[in-house]
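Removed from the display is one protein chain of the complex; every other protein chain stays in position.
The chains carry the letters A, B and C, assigned in the order they are written, with residues numbered from 1 in each.
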């Protein structure tokens, strides 16, 4: 059996998205800044995609900035808010310990440039307490950036409450919603979100394309300078095929969201139930306030990579920690933040499901994992029953 | 007749590139940072593309950094060199007046941040004099960035001589080769180029993808922070389909370059000849030291946009100035830099050819342009024979 | 499309295009450096603009704006013509892109300049206020 269960790492593009993109590559190759018909046709297609994306997010089309992905959107949002804050003497930034590296490393760099950064703790459930956010706000707080859903343990953060606090305290609020958009309902206006990042390839859209939503009136600084694309805020010839592919995938994801959420969450819960029978295992992150497709376990006494490789031999594709840090030797900062000791954090397994997965696959996973865990414990010098 | 003659704006993707990309979207969707088979398959494909691109440029594969396009590559190269220069007290940057806005606006921003920028003049032929470059170099010069070929008037800059001067004087040399790569021979090692930017969509590859080549030993600073992709220098899930599509297009362009250059240059020269018969017209940029596909004319007494719109009615798609500034009212900074008065600079026409254009199309253009020019002069209050 | 159908129609088939040898008033506005010049000719009889012609050096929307402006003042009284606002021209054209609004401003100014020239030539007194040069929202000139 072949099971792809690493949908938080990236997703397979949906046929609808591939078709939209291929059609565009063949037929709409113009540069939307060009005056001629081919260029103007591209401009029309771009505008339509912008409107579709805006609608999916509950935004206006002129609040949508296309970027090369979630990382760029995060970088631009945070740098921008920091810079405009600094102009008014506000050099304090608030975030959490469980953010994606696109956020954490940007904050780290700003810290070296003279900003002060408060990284909030999260509870053992992997969720930040809005009261902690409120307490952390100072006169000179320029930005609060807190992710919508965590990429490793899938926990959903109390975005509505945090955004409301930010609105009251008049602090700009950004959320990295890369893992949330297309999977759980998001409405930027209704939820008082000032800035939001998303990435196309997390909901069966193309890679290399993302969105930064910026509420009207919130100033935006350029990360990439050059031509006047994206209303002068993001230079570079517009990647129309990818934008169109992303818009198609997002539309599809939002249309099927209710149905998918129920279906995927049911598989998730069965998987959690099944893996919980393994001794000395624990589910990471709150069992309910998590993404419909996220399952994250730690198995004591084993190390994640060898578990992944053995699962791969069985046709089960999963991850341990987030994909982009798999080159690193450090255990996940997210698992450490929820209080796991280093040695346990090394033994994590993330299975992230989508609507393409089936209950049969879930049963297969539940059947295969225990044997592999027990083999690895057997050969481990630190494991004693 | 339908003629696309705006290949410097963007190109139509080649079937080879579309196929490579579509195949990849369908079959290689993994995240190359993932350990499982799907991820590792993506990592292999990525490595292969990296090697192909490196070979096309005469570079090593680990000198290739994939970016979201030419603008990002320019931004990163220049910011990076400026930043590392500043660490050693070097805060002087040299460039020319005819660079792309991705370069000029980045320099402008650095100027506001305390750097000193020297923008060299070019001759009436649109070419910078290497002697001027040499004279401009100071003890504290951190970077020289000079484009390989100009996007508006197509002039080829004396890159070999400039790079040699930079090497002797130990100043980092970057070239924006977005318009050159795939069209004229480029070999970064042989030509002593320290950093080079290119963009996929200028040689029949996909949009939203580009390359920053950085010679081994030249330090590189991150523009986009986050995951450890691109050896830690450019965060964001790798856009494998676009990378593969670009590599395929580049390989094809390089393989056919000799043949295409001859064919395209012949059409260019015939077009120049034909348009030169129009009175009060002038070719912009050196007639020989220019890209094989670039034709750029000024017609006195008329304004470029109305000319473009009327050409479009005849099926001829061209541009005036560069595509990304077509939203602006200012005449081209490049045409002003080669000494044209404002009113003449407004009347420019850029026709940029590729191997898909035909001699018949060239004759059609030569037949149609004079009538349109003369109509516009007729209705112009400033035109007197 | 960048431009509405109306703009393209007036661009392709400009109304009242040409010079006028026996004009009662001629107005020229804009400058070549900016890339737009409009020249408007009017023929006036009994306070009514009987005929109007224009020449324009400029972009598509400049040509369309001048064409539309001539249509809007032809056969109207001079007072009506002086009421013509750039906004009315934009509306009549079914809109213009933001960075092209200045073209409609030029058209309004060209009409005023032609009327002013007619007043001057005929020694007719007028309220200078009405001819205050409207400033271009794009370049501020």
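Criterion: a contact is a pair of C-beta atoms (placed from the backbone, for glycine too) under 8 Å apart; a residue touches a chain by one contact, two chains touch by 3 or more.
Since the structure is predicted, the reported quantities are computational estimates derived from the model, not experimental observations.
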{"item": "Among the chains presented, those that the missing one touches", "value": "A, B"}
{"item": "Hidden partner chain, touching residue among A:113, A:258 or A:343", "value": "A:343"}
{"item": "Selected from A:256, A:276, A:306 or A:358 as touching the chain missing from the view", "value": "A:306"}
{"item": "Residue, one of B:13, B:28 or B:43, that touches the chain absent here", "value": "B:43"}
{"item": "Contact footprint on chain A, counting only the chain that is left out", "value": "301-306, 309, 313, 327-329, 331, 342-343, 346, 379-383"}
{"item": "Interface with the undisplayed chain - residues on chain B", "value": "35, 40, 43-44"}
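The definition used in the following text is that only the chains that are shown with their structure count from here on.
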{"item": "Chain contact graph, described as a line, ring, star, complete graph or other shape", "value": "complete"}
{"item": "Chain occupying the most central position, where position means C-alpha average", "value": "B"}
{"item": "Computed distance of Cα centres, chain C from chain B, in Å", "value": "40"}
{"item": "Inter-chain centre distance, chain A versus chain C - centres from mean C-alpha coordinates, in Å", "value": "54"}
{"item": "Chain A and chain B: spacing of chain centres that average the CA atoms, whole Å", "value": "34"}
{"item": "Shared interface positions of chain A, touching two or more other chains", "value": "35"}
